[in-house]
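The complex appears here minus one protein chain, its other protein chains still in place.
A, B and C are the chain letters, set down in written order, and residue numbers restart from 1 in every chain.
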Amino acid sequence: MSNRIAEGFTMSEYFRDIGSSITTIMTGMGITLRHFFNAVKRKGGAGIDEDNYFKQVDGLATLQYPREAIPTPETGRYRLYCDINDCIGCKQCERACPIDCITIETIKVTKDDLGVCGKTSGGQQKKFWVPVFDIDIAQCMTCGICAAVCPTECLYHTQVSDFSEFRRENMIYHFGNLTKLEAEAKEKKLEEEKKAAPKPKPKPAPKAQPAEGG
Amino acid sequence: MQELGKSEQSSLRVTPQGKGRVLIEKDLSSEEMVLNMGPQHPSTHGVLRLECKTDGEVVIEAEPYLGYLHRCFEKYAETVDYPGVVPFVDRMDYLASMNNDLAYCIAVEKLLDIEIPRRVEFIRVLVSELNRIASHLVAIGTYAIDLGAFTPFLFCFRDREHLLGLLEWASGARMLYNYILIGGVAEDLPKGFIERTREFVSYFRPKAVELQKLLTENEIFVKRTRGVGMMPADVAINYGWSGPMLRGSGVEWDLRKIDGYSVYPELDFSVCVPDGKFSDIGDSLSRHLVRAMEMEESLKIIEQCLDMMPGEEGFNPRAAIPKRIRPKAGEVYGRAENPRGELGFYIQSDGKSTSPLRCKARSSCFVNLSAMKELSMGQLIPDLVAIIGSIDIVLGEVDR
Amino acid sequence: MEETQANAAGESAEITTAKAVWQVVRDAFGEAVSELDANPFMPFFEVLERERWRDIALFMRDDPVLLFNYMACLSGVDYPEEEKLGIVCNLESLGKHGHKIAVKVKCEREGGAIPSVAKVWKTAEWHEREAFDMYGMIFTGHPDLRRILCPEDWEGYPLRKDYEVQETYHGIKVPN
Partner (left out) sequence: MNTGALLPNSFPFVMSTSLNAWSDALSELYLFGLPLGLVIIAAVPLVFIALYALTYGVYGERKISAFMQDRLGPMEVGAWGILQTLADILKLLQKEDIVNKSADKFLFVIGPGVLFVGSFLAFAVLPFGPAFIGADLNVGLFYAIGIVALEVVGILAAGWGSNNKWALYGAIRSVAQIVSYEIPAAIAILCGAMMAGTLSMQQFNLLQEGPYGFLHFFLFQNPIAWLPFIIYFIASLAETNRAPFDIPEAESELVAGYFTEYTGMKFAVIFLAEYGSMFMVSAIISIVFLGGWNSPLPNVGSLALNDWTNGPVWGAFWIIMKGFFFIFIQMWLRWTLPRLRVDQLMHLCWKVLTPFAFVAFVLIAVWEIYVK
């Protein structure tokens, strides 16, 4: 560059350089000044899915975050939420998750409890208690693969995008529908049922979860 | 230490002056100084480290050190199934996730040999071109900030915000979309997306002109970039450069034309190559110009996509997604034009497993950066910054 | 799956050019290269005499019929069942020919060496460093064969199939 100046450096080029510098600098300064005087206007807070999004005034673009925020569109895919009432304990999401941030433990529902366990909103009979349905939301990368495989659409991403916590433990969300004591009771019940009816039982024991998970 | 002593000795000149007196003169010759640029440096765009040998302001040699952002993508890809790789692909070049997804999906689909619905193809091209503009805006903005102009950077980010909004609306996420899936896309475009995109195009055109006036045409900017970091076309090819970098060297080579993947053959757009009037072909300014021109071409492509996109009646974006992705044994090299160049995936399948046996990402930034050592020789430190900026690296893709 | 025929027409052109390319190399180097694997995805041939790989590379780059001036990708690969490591090079002729082919070179798993083509295609320099970093094969004649992505003093070669991650690194526990 410096060589280029040194080599082909004529007087006319010298003055042309100065001239173009001045004009382009003036153009640039004109643009910034226009923005400076435009600063009396502020862009509104319309979301991208609203019709007037690009019709908002062309002014200051900042939104002051905690008080104002860009609205999340309906399709927004942020915090993972499980509607446990609809969960049938199929563990497909657990298998599909590329980073294994979902942990599920299930207990098979005993026959007499089927009614108590109830049905999903789609009318499907639930066959498993889900005492543990933990999502480590700190690990979750909101890829949406789990939501895509969920057969009852009970696992989905909500629009809540800001859910920071001061403690890491609080980032593990528990969705299980049984307390620990209840889970123990249900397990005992299942054991009793098994003992009572040691008939053909090809299904794997629901407790043997790690083996199945692999 | 030894070297120091040697150089000191050589820089002393001893001249006898008679009567047993000598005149000792010390040369002004200076030693090289090793200057560590990065990994925490404002202009290395992340965590690149350059070990520069400098002589005053002149960089004699700059050796790049990578790996500070190495996240074992290739190892990880071998442990998750094919669709599970997509979120990781997103995170490689995090400024152009859609384009990354497209490249990966093209590779896997080539292996699977499935046909993609036409509307899906258009959606894919549409979102990846939107993302290309977003990525180029970051490239141009950060380049401006590297050269000391702060305002264009913020203008770029202001406009990128709209693009991120559009892509968030379509895919659900602002940056790491996981939208393009193997065999389809995650969701159909939301209602009103097409109109909003049209509005964006008409909104963005004047902004691009303003940006050009503010930055590209500025004499100081031109002076800083013109003739800096020259790369002749043949050397660029030998270095495996691709994308805007290669086109900046005057080679008319664009995978969208060469490979003609997806619906690009049906679309009318030109490959941007600098004409050499405003810049010297192969310099940093040319590369910047290519990016600026490509934004305009992308707008054209977007408009055509919006016009030509088939209707949504009875359209299921996931229709062609195979239930269980287990390709036949074989290997494939699939690639697509990323905003930074050729992003290729070499995928090896053993035909048994649902996860790839080997998934190598041929990252465009990695390859483009490999010429850094040669480009930096004998440049001034400010030029070094200008060159790094013109390569437009994303360390997430360099280190993977 | 039904669409194979539709694609076959487009891909067969690729295969025919690959065959032609392979024929040229075969004529020049004879048995040093294997038969062409004319699969529809990525036609490739293997360099059997790997000492001649650099000559083949140079020939492929400079021969006016071939002119493979562009190396798109060089990937290291592990073949545990063959007890071998290898590289796969995707070559392309940029410009008037526009043909593509892939070349494979293999070496022994332990202490194997492959001639470096970093002088032929400069882009191969970093690709080979990466392959060395991840698989541990030596590239003889490489100007600067160091690890590139992993730290200099990392143990083992991460992408080998039998790789086991080290327990600690400089006293820091390595997460598994």
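Just so we're on the same page, a contact is a pair of C-beta atoms (placed from the backbone, for glycine too) under 8 Å apart; a residue touches a chain by one contact, two chains touch by 3 or more.
What you are looking at is a predicted structure, and each value in this text was computed from that prediction instead of being measured.
S.K.: Could you tell me which of the visible chains the hidden chain touches?
M.R.: The chain that is not shown is in contact with A, B.
S.K.: Just name the one of B:V47, B:A107, B:L181 or B:I381 that touches the chain not displayed here.
M.R.: B:I381
S.K.: If the hidden chain were put back, which of B:S97, B:S128 or B:N218 would touch it?
M.R.: Candidates B:S97, B:S128 or B:N218; residue touching the omitted chain: B:N218.
S.K.: Would you mind spotting which of A:T62, A:S121 or A:T179 touches the chain that isn't drawn?
M.R.: A:T62
S.K.: Check each of B:E129, B:D146 or B:D399 against the chain that is not shown and name the one that touches it.
M.R.: Result: among the candidates, B:D146 touches the missing chain.
S.K.: Which of these, A:G28, A:G144 or A:G176, touches the one chain of the complex that we don't see?
M.R.: Residue touching the chain left out of view: A:G28.
S.K.: Even though one chain is hidden, which residues of chain B still touch it in the full complex?
M.R.: 33, 35-36, 41-43, 57, 144-151, 154-155, 158, 214-215, 218, 220-221, 223-224, 380-383, 385
S.K.: By the contact criterion defined above, which parts of chain A meet the unshown chain? Give residue numbers in ascending order.
M.R.: Contact residues on chain A toward the absent chain are 1-2, 5, 14, 18, 25, 28-29, 31-33, 35-36, 38-39, 42, 59-62, 64.
By definition in this document, only the chains that are shown with their structure count from here on.
S.K.: In graph terms, nodes being chains and edges touches, is this line, ring, star, complete or other?
M.R.: Basically the chains just string along in a line.
S.K.: So, what's the distance in Å between the C-alpha centres of chain B and chain A?
M.R.: Taking the mean C-alpha position of each chain, the two centres sit 27 Å apart.
S.K.: Would you pull the chain B residues touching chain C in the complex into a rising list?
M.R.: 66-67, 70, 72, 74-75, 78, 110-111, 113-115, 234-235, 237-240, 251, 253, 258, 330-333, 335, 342, 344, 346, 348, 358, 360, 362, 366-367, 369-371, 374, 399-400
S.K.: Please name which positions on chain B make contact with chain A in the complex.
M.R.: 80, 83-88, 90, 151, 158, 161-162, 165-166, 168-173, 176, 178, 186-187, 190, 192, 196, 199-200, 202-203, 210, 213-215, 217-220, 223, 226-228, 318, 383
S.K.: Taking the touch rule as given, give the residues of chain C at its contact with chain B in the complex, in rising order.
M.R.: Touching chain B: residues 1, 3-4, 6-7, 39, 41-42, 44, 69-73, 75-78, 88, 90, 94, 98, 102, 121-123, 125-127, 130, 134, 147-151, 158-159 of chain C.
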